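Left out: one protein chain. Kept in place: all the others.
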Amino acid sequence: MVLDKVKEECGVFGFYDNDGFDVARMTYYGLYALQHRGQESCGIAVNDDGVITVHKGIGLVNEVFDSENIQELKGKMAVGHVLYSTSKFQREDCQPLVSRYIKGSLTIALNGNLTNAHELRAKLEQEGAIFQSSSNAEVIMHLAARARTKTHSIEEAMLKVLPQLEGAFSLIIMSPRKLIAIRDPKGFRPLCLGKIKNSYIIASETAALDVIRAEFLRDIEAGEMVIINQEGLNSIKYASEQPSHCVFEYIYFARPDSVIDGVSVYQARVQTGKLLAKAHPVEADIVVGVPDSGLSFAVGYAQESGIPYGEGLIKNRYTGRTFIKPTQDEREMSVSIKLNVLKNNIKGKRVILIDDSIVRGTTCANLIKLFRNAGATEIHMRVASPPFLWPCYFGTDIPSRKELIAVKYTLEEIRQKIGADSLGYLPLEDIKNIGLKQDQGYCDACFSGKYSIKKLPKNVPTPSKTQEEIIYDNRRRIIKDFKIIKAYS
Amino acid sequence: MVLDKVKEECGVFGFYDNDGFDVARMTYYGLYALQHRGQESCGIAVNDDGVITVHKGIGLVNEVFDSENIQELKGKMAVGHVLYSTSKFQREDCQPLVSRYIKGSLTIALNGNLTNAHELRAKLEQEGAIFQSSSNAEVIMHLAARARTKTHSIEEAMLKVLPQLEGAFSLIIMSPRKLIAIRDPKGFRPLCLGKIKNSYIIASETAALDVIRAEFLRDIEAGEMVIINQEGLNSIKYASEQPSHCVFEYIYFARPDSVIDGVSVYQARVQTGKLLAKAHPVEADIVVGVPDSGLSFAVGYAQESGIPYGEGLIKNRYTGRTFIKPTQDEREMSVSIKLNVLKNNIKGKRVILIDDSIVRGTTCANLIKLFRNAGATEIHMRVASPPFLWPCYFGTDIPSRKELIAVKYTLEEIRQKIGADSLGYLPLEDIKNIGLKQDQGYCDACFSGKYSIKKLPKNVPTPSKTQEEIIYDNRRRIIKDFKIIKAYS
Amino acid sequence: MVLDKVKEECGVFGFYDNDGFDVARMTYYGLYALQHRGQESCGIAVNDDGVITVHKGIGLVNEVFDSENIQELKGKMAVGHVLYSTSKFQREDCQPLVSRYIKGSLTIALNGNLTNAHELRAKLEQEGAIFQSSSNAEVIMHLAARARTKTHSIEEAMLKVLPQLEGAFSLIIMSPRKLIAIRDPKGFRPLCLGKIKNSYIIASETAALDVIRAEFLRDIEAGEMVIINQEGLNSIKYASEQPSHCVFEYIYFARPDSVIDGVSVYQARVQTGKLLAKAHPVEADIVVGVPDSGLSFAVGYAQESGIPYGEGLIKNRYTGRTFIKPTQDEREMSVSIKLNVLKNNIKGKRVILIDDSIVRGTTCANLIKLFRNAGATEIHMRVASPPFLWPCYFGTDIPSRKELIAVKYTLEEIRQKIGADSLGYLPLEDIKNIGLKQDQGYCDACFSGKYSIKKLPKNVPTPSKTQEEIIYDNRRRIIKDFKIIKAYS
Partner (left out) sequence: MVLDKVKEECGVFGFYDNDGFDVARMTYYGLYALQHRGQESCGIAVNDDGVITVHKGIGLVNEVFDSENIQELKGKMAVGHVLYSTSKFQREDCQPLVSRYIKGSLTIALNGNLTNAHELRAKLEQEGAIFQSSSNAEVIMHLAARARTKTHSIEEAMLKVLPQLEGAFSLIIMSPRKLIAIRDPKGFRPLCLGKIKNSYIIASETAALDVIRAEFLRDIEAGEMVIINQEGLNSIKYASEQPSHCVFEYIYFARPDSVIDGVSVYQARVQTGKLLAKAHPVEADIVVGVPDSGLSFAVGYAQESGIPYGEGLIKNRYTGRTFIKPTQDEREMSVSIKLNVLKNNIKGKRVILIDDSIVRGTTCANLIKLFRNAGATEIHMRVASPPFLWPCYFGTDIPSRKELIAVKYTLEEIRQKIGADSLGYLPLEDIKNIGLKQDQGYCDACFSGKYSIKKLPKNVPTPSKTQEEIIYDNRRRIIKDFKIIKAYS
């Protein structure tokens, strides 16, 4: 029940059927395509004329669902959710969250993080509310139920609720007769709309539409609510702010085959690779990406630099979850289990190695060691994002600052720690050049420290005073380090 | 989510430690002893200085708990629950129910049924409450949380809540610092208090105290709230009504080794057997009880009649839950799988067969057939309770009236249907003679139709109009039949 | 792979269909009725025109089989097995054992223990045989396959094999076209024949016939082979020796509702209770049996002594396998979890407590302590068998001699250890009077040390030299103790 530590990165999917589709199966395939957004738990709720049936569980989509339980999920609408969670996770936190309230059933699936969840919960508790999970979705559920007692429709109720919510939220809400998609005023997390025959789909990413062969209609806009019911689509623009889309969706989270807010993730990555080649050129024989996310950057770097793109790391296709904890001796092995260097292709060569980001630096160090053992003569590390320096309050789980390598060390120290011959991060100012839309705004606060909302969470509990002090000390040191890094890049 | 059909018969257990006991293990053993009160699901919640950890699951106590999960349940207090449920059961209905509210955590375990749950839920929903389960415990949780916003303590809050609750409830409530036992003003369902060293136990039945070698202190009284905290025991008598203890606890539900409200279940059963022998004497060679519940009645019948007690039915010790559905041909077999007639002891004999009750009459008919096949020359059926004729609204799951054999047929018709040579029920007026306390009141409404509370549930949904009509027709017919039965007995 | 320690007590069941029965389901129900003979693993093999399908697993019958896997077992014949095993058990030891050999498929299910298994294995290995399990069934399988290369039929082959087998074996063999039942020349373990419509059944006990409503035809005789095929039944009496049926089947192993070799187990137990009353009379107020096995003895003791039979111990109906290991403190509790004293029926009374046997004495001591706590004024322990003193080589798992209380202590010492006011075992000479057939022979070697076969196993490995020495010392001491015991009884 440790409320404030829950930071989730999730995926949502909704289906409103007008053609006789099996909505649970469609949602199952949609969640399958969104599995990369959350591997801790998943669930599907279906709505059969106001009667909700839900199946949720801990595990991957293909672990939680089977032919038997999917068959019991019949209805005209469905909402699905995949969840990633960092705190000690309770079964009650699984989504979609389903409850009964004044107007029958209400189902919510949320991707995001409310920055004022703590205050909202405290206020609700003072009014006598009870909470059975630590999820933000339950906070929204309570607010919606209370608002609904004084309004004529669920969308009216939500219009009263939305001004109270701060932070990032891409929401799917299912009432007895309506399927509703809502995106926060800044549009931090993605959400899009699709169509197949006469039926409508809401999904975190376009790749989930492709899987079920649906057509992409458009993105849900920041500050927009889309209501789907018997009459069709209806849109309400409830807020008009400068958007602040998460740039890390392009760099790491999203699937390369998705198109988010008008920008192809794949093309943004290739472009990032090109920018990296311009910012940190080096003489070498081969450009190697770390699978899977690093491959597209490598393609871009190779195109820009003229240095041949090559396969250098083979990923074991079968590395699913394992129930064997590596011993201390085997820690290093845990990288080689997943990734093996293609020795014959690397031996004697100067390698440019590209990964999406460096967090703690341990995996990176191990990989470089593998390349050295394979006979690489030089290894030039290139990172397709600026250094992680600041916390994210918008649904991304970044380790505490005291664990971030870029917070603790200078660029040169990091290079030495990971054992690279040279190291180059994507320059912070290049983020705007990776192909993003000029008429949109983006959030790069985890790199820049510039947050697009004013009121950041206070009272965020920290494990202990001592840790807080360490972080504080580091914070002061970072300002200096950070300048050095910027100067370099 | 079919709210109004849920009728539960459950068991509860609470432990407040002052000696360093492993509260979860103690609760595990307690639930083991109460397993007969609910086999659908079970759960244990522990309270470690206000932090609640709960483990719940579908299945028997020894299926849901293992060394690993029981070890994670550490604390100073524990609440346990076993549940039996008739409706399509949701995981969310598992108890203890745990939630966070204004004053931290609140845990509830309930045995009973609120007759005004429907109205309370409707009212709460109008105020914006959301419900995630269909259990009455969640209704009480909401009321407690709301009351707590305006009171100084959880017991004060409960004193505001209790007058709103109607029906049967034996409750255990765990607040951050207190363990509270509450029994409804009529004391329908049992609840008792025990002690081991300096630690306190609350349990549905005394057998759960015996198992952990605890001492029985006393029953919680009807209309009493007992608060256990650091200072010790504290009792509040919040209501003073004539009690209305469920008689069917003595006849069937409770373990024979329990003592409930001052009456030994075993001795009540032996006494019932004696009364049955007086009311329905017959010449015979052997008195046989249907295991397990029927054996004590047979002992009493044999003592009174002088006809030898004998073993006539052997119960398979290993008939746990099976995952093989019997085919139509095997229906009859499903009795012989559980109970086998001791042919050599029965052949050529006139048998008096005693069971606790007859509901639909199918098992009874099958058993009598087994005895005929084994060579019994006469079979005289004796039933240790009056005929079931009326619904129970107090936590017992009796099938709908249209399924009850005594509602549909006359005594002679029943005798013919089950194939007995004679049939005798316990006379309704004998219930007061089975050894019950003269200063207490008892509920026998399921036999007599005389309910001890005025406001019975209305709006209890029925599956269909047609069924309602059938029941109505039967109800009129019953009045006649019932008289005949009474005349006979 | 610890060959020589495996000592099994098992149950077997076979079904030959001529009527269109579902043979797997019939076998499932039969095994259910035989579950008390083995709880470690179980299996069913069906024969569909020579093609064998088998499903085996570790666990109880209702754990291993479900609707899905039972449905895949289609055929005209079936063989089932339940197994109890004391050594570290391998999955490969599960029976029925199925293999392919010269004449197609061969399936074997065995209840018993070959005293020359070690020698037979050694000889077969010298001829190049490979063993994949440590079960005796595999030894028989090898011998049958070798014999079959030189014979015209499976029964001819078995007639060559049988003279090589020594010890106890009740066997079911299934060849492509035949179902064969074999009982060893001494008939140690039971085996009987049944019929339903035109179909035949082989089973360890008659209770398995009752469950499926089949008719009991007769016992398979000691030294008999019964062959069932398209033409019907055929019997070969391959050996004519004085039988040596296990008496402990009557005292403990078998179900009371079974009739074994012409003797009702229930009636033998009642008679044993009477003999015990004659041999060890005592003044008392109530005769209490330890459930489940002790109840019939108590009935007999009460009838003979005139002291009332009473229920004194209530068994928890739900004590299945648990995955929580009791801590040291909870050891005593482990008895009270299963059995609770009916205080109100015991308080202030002099109790005669009857159990089937005393092995190590620990459970017995705990039970007596429970009665003392419940207020019994005297406790007189009566044991329905003579003291265990010698090893069993015929399929029963008796702990090593150094653990047997009767081997280590005198009668008076045992009485003190268990805390009884008096102690009386069934006199050894009374075994012949419990109702056994005069024209049959019986094995009571575990009590008397008189073995009915000459060649006992040598080279039986013992865990360590030291243990062997202890046993040897005890052995010398026993001779003395034993005399005292005999003198007393």
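Things worth noting here:
Think of it as A, B and C in the order they're written, each chain with its own count starting at 1.
The rule is short, and it goes like this: a residue touches a chain if its C-beta (ideal position, glycine included) is under 8 Å from a C-beta of that chain, and two chains touch if they have at least 3 such contacts.
A quick note: this is a predicted structure, and the numbers were derived from the prediction, not measured.
Remark: the absent chain touches shown chains A, C in the intact complex.
Among the residues A:40, A:241 or A:257, only A:257 touches the chain that is left out of the figure. Within the full complex, the residue among A:72, A:292 or A:412 touching the omitted chain is A:292.
When the omitted chain is restored, the residue from C:37, C:148 or C:255 that touches it is C:148.
Only one residue from A:212, A:251, A:277 or A:445 touches the chain missing from this view: A:212. Touch with the hidden chain on the side of chain C covers residues 1, 3, 51-52, 97-102, 105-106, 125-132, 141-142, 145-149. Listed for chain A, the residues touching the missing chain in the whole complex are 22, 25, 28-29, 32-33, 35-36, 39, 60-62, 65-67, 70, 207, 210-213, 255-257, 259, 264, 266-267, 292, 295-296, 299, 309-311, 314-325, 327, 330, 332-333, 336-337, 340-345.
Keep this in mind: only the chains that are shown with their structure count from here on.
The leading chain pair by number of C-beta pairs in contact is B-C.
Centroids built from CA atoms put chain C at 61 Å from chain A. Residue positions of chain A with contacts to 2 or more other chains are absent.
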